[in-house]
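If you scroll down you'll find the structure; I have some questions about it.
Presenting subunit A:
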Amino acid sequence: MLAVDGLVTEYGPVRAVDGVSIEVPEGSVTAVLGANGAGKTSLLRTISGLIRPTAGTVTFAGEDITSLPVEEIVRRGLAHVPEGRGVIGELTVAENLRLGGLWRRAGAAPVEEIYELFPRLEERRGQPASRLSGGERQMLSIGRALMARPRALLLDEPSLGLAPRLVAQIMGMVRRLADSFGLAVLLVEQNARSALSIADRGVVLSLGRVVADQESSALAADERLRHAYLGF
Partner candidate 1 sequence: MRRGRSLGRVGESTLLRSLLVIVVVGLLALGLSEVITPYRNTQLATGAYFFAVLAGLTILAGLGGKISLGHGALMAVGAYTVALLVGNEHWPLAGALAAAALVSLVIGIPIGAAASRLHGPYLAGATLALAVGLPALADKFPATFGGENGLVLNPPTPPSWLGSNFSLERWEAWICCAGALVVLFVLYNLVHSGIGRSLRAVRDDSIAASLCGLRVGRTQTFAFMISAGCAGLGGGLLTVVNQLAQPGAFPLQLSLSLLTGVVLGGLGSLTGAAWGAALLVFLPSWTNDLAHSFSLSTQVSFNLPLAIYGVILIGAMLLWPTGIQGGIASLAALVRRRLPASARLRVDSGARPGHR
Partner candidate 2 sequence: MTKFIDLTLSGISDGAVYAAVALALVLIWRATRIVNFAQGAMLMITTFIASAVINAGASYVVGFIVALATGLIFGAVVERVLIRPVEDKPPLNAVIVTLGLYTLLVAVAGMIWGNQPRAFPAAFSLQGYKVGGTTLLFAPNDTFIVVVVVVVAILLALLFRRTTLGLQMRAAAFAPEVARLLGARVGRMFTLGWALAAVAGSIAGVLVAPSVFLGPNNFDPILISGFVAAVLGGLDSPPGAVIGGIVLGLALSYVSGYEGSALAPLAALVILVIVLMVRPGGLFSVARERRV
């Protein structure tokens, strides 16, 4: 569904992404792991079109989307939940959700579906999003992405700043979404343990390069790799 081949992204003289190739099939979760500065966020931003790569290709549903602008990529069914959640605080919960489905118009998910998934959001539908807690914001940003009925979902550190129990809930939800909607999920995380617990595959980045690309169970079992790059 989503594939990246030999992707290179540079910020001036710095190579944030250095020849990365990953494949994400439908209905699966691929975790992208690594320390700070490994290039994980840059990878996602390149895929969704916020940054132009200097080399390599991004393919989505069989189409080469490497040089498309962000708006076009999103309209093809690729949703990116950015680092920090990207919830628009000045708008209400309901308005944030509506925004997610806007370009879809007729094809958008009815907002009731999202409220069913996240009942807390329904309780707060009229409130400005700035009043939400961290966990609620994460639900809002995922819910907003789902409004457009995406086929692929890029998640950037959803566990950031959340209590462990909440993290487990969110991770569980991501797994269920991949299974029930057939989403191709690319999950960037620093919390390697919880990411690997729900992922099918794990990719480890270090200084922009892929140093491991294995089934998540194998990755979790490989102690040397875990100690070297994942810190546990």
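Behind the choice of candidates: all candidates are chains of the complex that A comes from, given by their letters.
Simple rule for what comes next: a residue touches a chain if its C-beta (ideal position, glycine included) is under 8 Å from a C-beta of that chain, and two chains touch if they have at least 3 such contacts; residues count from 1.
The structure presented is a predicted model; accordingly, all values stated were derived computationally and were not measured.
S.K.: Check 1 or 2 against subunit A and report the one that touches it in the complex.
M.R.: Selected candidate: 2.
S.K.: Considering only the defined contacts, which subunit A positions touch candidate 2 in the complex?
M.R.: 48, 50, 70-71, 74-75, 79-80, 82, 86, 88-91, 95, 98-100, 102-103, 144, 148
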